[in-house]
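One chain of protein is taken out of this complex; the other chains stay put.
All chains are identified by letter, namely A, B and C, in their written order; residue positions are counted from 1 within each chain.
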Amino acid sequence: MINKADKSITDVLSQIKDGATIMIGGFGTAGQPAELIDGLINLGVKDLVIINNNAGNGDHGLAKLLKTGAVRKIICSFPRQSDSWVFDELYHAGKIELELVPQGNLACRIQAAGMGLGAVYTPTGFGTLLAEGKETRHIDGKDYVLEYPLKADFALIKASKGDRWGNLVYRKSARNFGPIMAMAADVTIAQVSETVDLGELDPEHVITPGIFVQHVVQIQPASTEPASDESASTATTATA
Amino acid sequence: MINKADKSITDVLSQIKDGATIMIGGFGTAGQPAELIDGLINLGVKDLVIINNNAGNGDHGLAKLLKTGAVRKIICSFPRQSDSWVFDELYHAGKIELELVPQGNLACRIQAAGMGLGAVYTPTGFGTLLAEGKETRHIDGKDYVLEYPLKADFALIKASKGDRWGNLVYRKSARNFGPIMAMAADVTIAQVSETVDLGELDPEHVITPGIFVQHVVQIQPASTEPASDESASTATTATA
Amino acid sequence: MSHTSYTVLTRDQIAERAAQDIPDGAYVNLGIGLPTKIAQYLPDDKDVFLHSENGLLAFGPPPAKGEEDPELINAGKEYVTMLDGGSFFHHGDSFAMMRGGHIDICVLGAFQVAANGDLANWSTGATDAIPAVGGAMDLAVGAKKVFVMTNHTTKTGDPKIVSELTYPVTGKNCVDRIYTDLCVIDVTDKGLAVTEMVDGMSFADLQALTGATLIDATK
Partner (left out) sequence: MSHTSYTVLTRDQIAERAAQDIPDGAYVNLGIGLPTKIAQYLPDDKDVFLHSENGLLAFGPPPAKGEEDPELINAGKEYVTMLDGGSFFHHGDSFAMMRGGHIDICVLGAFQVAANGDLANWSTGATDAIPAVGGAMDLAVGAKKVFVMTNHTTKTGDPKIVSELTYPVTGKNCVDRIYTDLCVIDVTDKGLAVTEMVDGMSFADLQALTGATLIDATK
């Protein structure tokens, strides 16, 4: 019997080693798996490659991870923000490598990995600095840049509810990169606000089927947002 | 005010002209938009290119369309079935062109069109008859075939419920090609068993957002399956 | 920069002007910053569908105070609400909407627009600046129509509408129309066609404030 929700954060994260490539979900703080990132900081692994849309905000979460010096390289679309001082300082000091990827290419490269494609010709970035040195091709009247899949050893994502088979549903704009990162990583670890019994998630409404998820970790609701206006399904606590 | 559900089948289909490329949803009969296909037969357009997983079953639906001689070419993955005699006869008589595409390449090429990609390197078919004459590339230890997007002028699909903005939900394995075909056609026409008021479809549960759908046509439930064990949402008739 | 007798549009007035050109039923992405203001001026009798990169379609105005949901934000990380008939989806589908040509109009800010429709809005090329691109390049190449909304000149009076870009390009030949505080310009095969000017503006004055040759198409 498979129970993907039977381990603690510490146990689940302990499989991550130095040098790992890790996708982290979230767009700004929505969908950012804050507790998993804290766990990663506590784990103390080094030389990481991080794939995220941003490069951290303020002094918490991803920014805090960067501050520990654990991250060798970040692959993202929008590192510069008003509160991205941690990344800014590391970058200017030459202490972190940046691969800047247009957001649509980032999404598409992650999807290509999940789908098993070898490469894709994407429309974005042609003729710009971000396509310099890349192969291009004119197809059916339009110019494209050849981009390669972005895979990861691990994906750390945040969902709303999960079950012991790893099925996930998300909440509002916190969905963002979660579903596609889950498909592109060897091991996907999802933190959820609620673990539910098998069968409670309607098969029509599952957003990430369990095949893409290896571990589900429930976070105590108190430590996340205030109680939310969740949709109608019964909120029984899982036995799983 | 936008109401994509205000036209009859006849009015909606009248925009389809001779020579059109048309995607038709369905895997076998599940998800096949039978009433739209009947409407297409009545319309009497010719020289069509049809994209579907199969090439028709029995004497109804797609098979009936083929029988009228309206279809110049079919792009599909599995034409040969125990009850595909209509296609078989046309094919052997040299009266229809067949482009045989592995099912995953079919899905992926449809997705590539919807996503705006120029081409993709796919793993399927390398070294086989179906990749003959196609560009290939060795990427990161694996061989791939270059495949181009499949676009269409129209997609005819079947969904379970829709609203006046074109949002759709599907039912069980009738979902199959519907969502990806809707993304790859200039004009998507969805037949639904039920039209619901705006707001009745939970934004978390919408499978095809309205941006991908231009027309919604409600089919009288009596003419489709027997009453089904639909999920819990209230089944009021739409005013839309 | 010598203002003679013409009226300069406020940021809100530019937004209001641009809003008039968005038709019923349009799927629209409003870029972060100035373009976001357009949402306030969309007429109630039209269904305009606002898209946000982070997975929202048909979102609505900001929530009432105290109703903010940290998991319901737009691409500018502002709190929003959802309209009845809206939907959520992941980043892959969201950028398929943009790159697959499903968005009718996107409105972007600009550092510079060139006479051929090249857009620069993601980097000034300053060597010590941290580059950040977000979804700008995807919107520039993907939307059916790209509108730019910008002040006509920089704060120091330099033209932002130029014959050729001096800043790094975001998208080639992508801009269709420019809304500034002084005028509306269509980017055409023949060049930059001025279709409207603010009250009191003369074509000669406008040309003097512009770094590319303009065509007078106001009649």
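Observations
Just so we're on the same page, a contact is a pair of C-beta atoms (placed from the backbone, for glycine too) under 8 Å apart; a residue touches a chain by one contact, two chains touch by 3 or more.
In this text, all values refer to a predicted model and were calculated from it rather than measured experimentally.
Contacts of the undisplayed chain with the visible chains, over the whole complex, involve A, B.
The residue touching the chain not shown here, chosen from A:Met115, A:Ala152 or A:Ala174, is A:Met115.
When the omitted chain is restored, the residue from B:Gly39, B:Gly56, B:Pro102 or B:Gly162 that touches it is B:Pro102.
Where chain A meets the chain that is not shown, the touching residues are 1-2, 113-117, 163-165, 167, 183, 197-199, 201, 203-204, 206, 209-212. Listed here are the chain B residues that touch the chain not shown: 27-31, 77-81, 84, 87-88, 91-92, 98, 100-105, 107-108, 110-111, 122-130, 143, 170-180, 207, 225, 228.
Keep in mind that, in the parts below, only the chains that are shown with their structure count from here on.
Think of each touching pair as a link: the shortest run of links from chain B to chain C has 1 of them.
Put simply, the chain farthest from chain C by mean CA position is B.
Taking each chain's centre as the average of its CA atoms, chain B and chain C sit 35 Å apart. In terms of their C-alpha centroids, the spacing between chain A and chain C amounts to 30 Å.
Shared contact sites, meaning residues of chain B that touch two or more other chains, fall at 115-117, 203-204.
Residues of chain C in contact with two or more other chains: 82, 88-89, 92, 95, 98-99, 142.
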